[in-house]
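Remarks on the structure that follows.
Removed: one protein chain of the complex. Kept in place: all other protein chains.
Showing chain A:
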Amino acid sequence: MVDAAFGENAVPRPRAAARRQGLRKALRRKSTTAFLMTLPLILLILFLVVYPGIYSVHLATLNKSMQRFVGFGNFEFLFKRDTFWLVVKQSCIFAITAVVFKALIGFIVAHFVHNIPAKGQRKWRGMLLVPWVIPPAMSTLAWLWLFDPSYSAFNYTLASFGIGPIPWTGDAAWARFSVILVNVWYGAPFFMIMYLASLKSVPEQLYEAAAIDGANWWQRIWYVTLPMMRNIIAITTLFSLIVTFANFDIVRILTAGGPLDKTHIFATWAFRVGIEGSDIPLGASVSLFMVPILAVAAIFILRDVNKRGNES
């Protein structure tokens, strides 16, 4: 249709006018076309994300056999259970500790990689990013084997230093340490690569100016690098907080919540209660407790993203 306006038929009219009309026509059709192009995306979001989200709230108000409306009954039940508060505590410990260590390690490693000559960076970056590339379910199995109670490679190595066997996944405190360790191992490369990208975007002149002014290494990091990276640090940390808080694979495979539910986080406990215990409403209620924290993090990220969008 648009082509027709430009084609042979348009010859009688002055060319410029025809072109303008064609453009206007194209613009009028634009919104329809655009809508059709985004329609699959809209349907996907509506039916497979928004609707399940709302449905989850509805499910959370039903009783176990899903025939009776119980209002806030499931939530009242959860509040009275010690396991629930254990899960809340463990989720917070897990997410906050893991994210802090991931961010620290990522920041430090990014600096080291940035420090070495550009020629060798690719090789190091490749090796350091491997944990992020392996599917977490697969690599957690390797960790499980490294932590194995009787044939643990870690305990074998520690024994040669005279350090006694450590019950990596058998003891509550060690199990908490182990799940966090594996999560840090898996997630630190993500921070490393994000920080490296933003380090590269800091203009070299700023460091030269700081060096001429007599700034030492620490001052250069504090007054030049950190302010320039602030946005990336904030957005990466918040994003990782969401992902870590909602983590499932690592805890599920490594400890399955044990010993004595001490390492359950929201996702694994929701699975245990909702799917394995077939109390779907209660499981839905458990996973809904992630929403407030995710929402707060999302609001901050969104503010940051919009700010960036307005600047450009």
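Following the convention adopted for this analysis, contacts are C-beta pairs under 8 Å (C-beta built on N, C-alpha and C of every residue); 3 or more make two chains touch, one makes a residue touch a chain; residues count from 1.
Methods note: contacts and distances are computed from a predicted model.
> Name the chain not shown, per its UniProt record: "Cytochrome D Ubiquinol oxidase subunit II", "Carbon monoxide dehydrogenase small subunit", "Cysteine desulfuration protein SufE" or "Putative ABC transporter permease protein"?
"Putative ABC transporter permease protein"
> Just to verify: which one of A:L78, A:V99 or A:I242 makes contact with the chain not shown?
That would be A:I242, which touches the missing chain.
> For chain A, which residues touch the unseen chain?
Listed in rising order, the touching residues are 2-3, 6-7, 19, 22-23, 26, 30-31, 33-35, 37-38, 40-42, 44-45, 48-49, 51-53, 55-56, 59, 105, 108-109, 112-113, 115-117, 119-120, 122, 124-131, 133-139, 141-143, 145-146, 148, 151, 153, 156-157, 185, 189-190, 193-194, 197-198, 232, 235-236, 239, 242-243, 245-249, 252-253, 266-267, 270-271, 274-275, 280, 283-284, 287-288, 290-291, 294, 297-298, 301-302, 305-306, 308-309, 312.
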